[in-house]
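For this depiction, one protein chain was excluded, whereas all remaining protein chains were kept in their positions.
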């Protein structure tokens, strides 16, 4: 099992004929990710790496049964691309672009919620279910199937988490990167909800950062969650008033800073670690303890 | 128990200072329905039967904690009244007016679904949970608490169903009238879903009519439903091409006529009766059989 | 309300859609070339019925129009005749905006294959594009419809403003259907509405300024009896012109169920009437409904009223008044139940009506003494 995407997912790349789109196409095909088509208005009928390119998401859905999209278009065009994807019925959508106007992000998010689509981003690395499907900027070679689900805002930070798990010999069920902008489609909690329902996921790792209430909403859900959660929040030493690379990472009200989020998560029953480097070990311990419990 | 409304519901009447609003206020108060306020723009500060009237739903919600509304305004003003009610957080809303433009009904319905509000109507009698709360045009004196849930498009037809149940000595958990217009907020299926989850409801009665797909969607849900359902569809002998009093009751595609809907419901496991007068007896039989099963 | 072609086109033109140069006879369009003379009837089979003629000169058109205006085509009297320039059409397409009651939105229906009934077009050649009521149409939706209409053969861009305008018409005029079939692509690239079928939402009349030019009566599908009942504020549905029973019922749902009960019992029903809330509320409308019923001289009038909020005794008094003003000649069977119904029934018994509280005995009385159709 996995969440959000699996081997039956049918992926399109919006903006496939651009440089980033072509590179991603090559990579996803080399990884055997279930990529079926591209969408580039005005370029319908062309091919990229043997895959058909359509003028619209509507046509791609009609001709290929596509249901997920990696939106690889410039920031200024992301809104329309996402709205069209949602309208055409693509229900898992990743917006890679950084620098999307927040008004556009607001509209994408509202439309996705209204229409029941799952939107990662803007400014998101996307999601990957190792061995099944890749709808992300992450390199599938570094992951392997396993019992750990990861939900993070940041893509680069996620590499580090995966590395920590690899050291412990632990693979991933799915890895989900939500994006670093102040307004993004999905928050941590609904992803945790999917991990909770996924039999493969034995432990969930939540990686958060300062700013916004996503991690606090997640804490409220963790209180009712059976799957154990390891949580790490970045930005403890961020100087006040500065945007920390992610437009959304900004010191805010006390509960939105590291101590506030850590406290909420710990109180909800998550295993909170102070350092990035402690995540792998914490996951290993929980799995070990669970095994001892089930085989006394 | 009951569905949609109960003794903890806090009802406002939008248009309370009008003639219909005042009459309804008197009646609901005489029935001890939990009515808390009225809303009439420009009349904030007035009182009706000792209840405060507010200028807006926002104020009514803030001052009284209201969560349900009976919209008793002229058809031309229904859209704005409903949009405001939804926006202010009233989550169970009945639109009584007949003759609402279909564009307005379309917008109300979309907004209610988007924001998670439960909308009955336009052209709906509303809903009532006997002994607990009345958010309808129905007279509470004719109902009493019991094991039967009723969901119907029509209010007047519902009187007849209640009469049939009364003859069998059977009361109601809740009675829900969806409205006779072609586009209304809730359909039968989500109400059945609520009945299914309600421990008081031992049998659900579905009353439908020709036109539209609501009863067909309900049939799809009944297949997974444990609570037994008795179903009746009006309009078998309606002449083709005529609107049968309800703007939405119109012979359409074969599956939307009486034989088509009856077949879908019967196949899904509902007990389908041909005549209005057979509903009470059918419910009685099902309850009797269930009792024999549980006390062998 | 169904508009005739000429009014539909006027409505479209008002919002900026191009239509052929045309005029309602006895006027003629100011056009030098060939003309088309079109009977204004609400039927898609107009051409097959001989309702579309071609004229080389204004004189010929005038003669054809005069002749056509006197005809009956199929079941329709020709209400009016519309004369317009004859177009040289390169391609015939289909474009409509239709209310989808189940999806709860307007839907753009388009096909590159126009000129025939849309039911005859294969589904692969039809694109249905639902328009979200909260966001309205998106630019990429218009582009997709335009691409589908262009069908790879012409520049899609020419269709974008047409689709956009048609959606604006649907919204601004509160249409249930606005259909252009064919949408004509001319050799010079212009796109024109060569026909127009428009159904307006009557409930939105209060916010619409449009007044049809052609007479409406030919368009109305209502019978004379239905119209009279409608003018009194109730809803009448004629079932069988030879029927013996007219049923007057206190509500739409119960009306349908009552019709089912009567027909299942083998009775021949002339008409059913839904009194509706406004009629129940006041005496004048009720009196006029009963006047209309009386003029139809039914052998049996069945009044089926079950009222939990309105008062049955008041209702009975209004009814008694109506009976005195315009008496019903045949039997009157009454089922009256609800608030203060005992008094109400007493009042009506004194009028000589056969009065019951419950539906079953009332139906028994009806079937016992009325001719039941053979082979029920």
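Labels for the chains are A, B and C, by order of writing; each one numbers its residues from 1.
Simple rule for what comes next: contacts are C-beta pairs under 8 Å (C-beta built on N, C-alpha and C of every residue); 3 or more make two chains touch, one makes a residue touch a chain.
Everything numeric in this text was worked out from a predicted model, so none of it was measured.
Participant: Kindly name the visible chains that come into contact with the excluded chain.
Facilitator: Computed over the complete complex, the missing chain touches A, B, C.
Participant: Among the options A:109, A:188, A:261 or A:284, which residue touches the chain absent from this view?
Facilitator: Selected residue, touching the omitted chain: A:109.
Participant: Give the residue, chosen from A:5, A:157 or A:218, that touches the chain omitted from the document.
Facilitator: A:157
Participant: With the full complex in mind, choose from B:6, B:31 or B:87 the residue touching the hidden chain.
Facilitator: In the complete complex, the chain left out is touched by residue B:87.
Participant: Where the complex has a chain not shown, which of A:116, A:241 or A:254 is the residue touching it?
Facilitator: Within the whole complex, the residue contacting the unshown chain is A:241.
Participant: For review purposes, identify every residue of chain C that touches the missing chain, sorted by number.
Facilitator: So the residues of chain C touching the unseen chain are 134-135.
Participant: Kindly note down the residues of chain A that lie in touch with the hidden chain.
Facilitator: These residues touch the chain not displayed: 27, 75-76, 98-103, 105-107, 109-111, 114, 137-139, 141-142, 152-160, 163, 180, 182-183, 207, 209-210, 212-213, 234-239, 241-249, 274-277.
Participant: May I ask you to list the residues on chain B that touch the chain which is not drawn?
Facilitator: On the side of chain B, residues 41, 55-56, 58-59, 80, 83-84, 87, 111, 114 touch the unshown chain.
Rule of thumb we're sticking to: only the chains that are shown with their structure count from here on.
Participant: Central chain, going by Cα centroids?
Facilitator: B
Participant: Quick one: chain A and chain C, Cα centre-to-centre, how many Å?
Facilitator: The computed centroid separation for chain A versus chain C comes out at 52 Å.
Participant: At least two other chains touched by the same residue of chain B: list those residues.
Facilitator: Counting only residues that touch two or more other chains, chain B contributes 114.
Participant: Note the residues in chain C that touch 2 or more other chains, in rising order.
Facilitator: Residue numbers touching two or more other chains: 132, 134.
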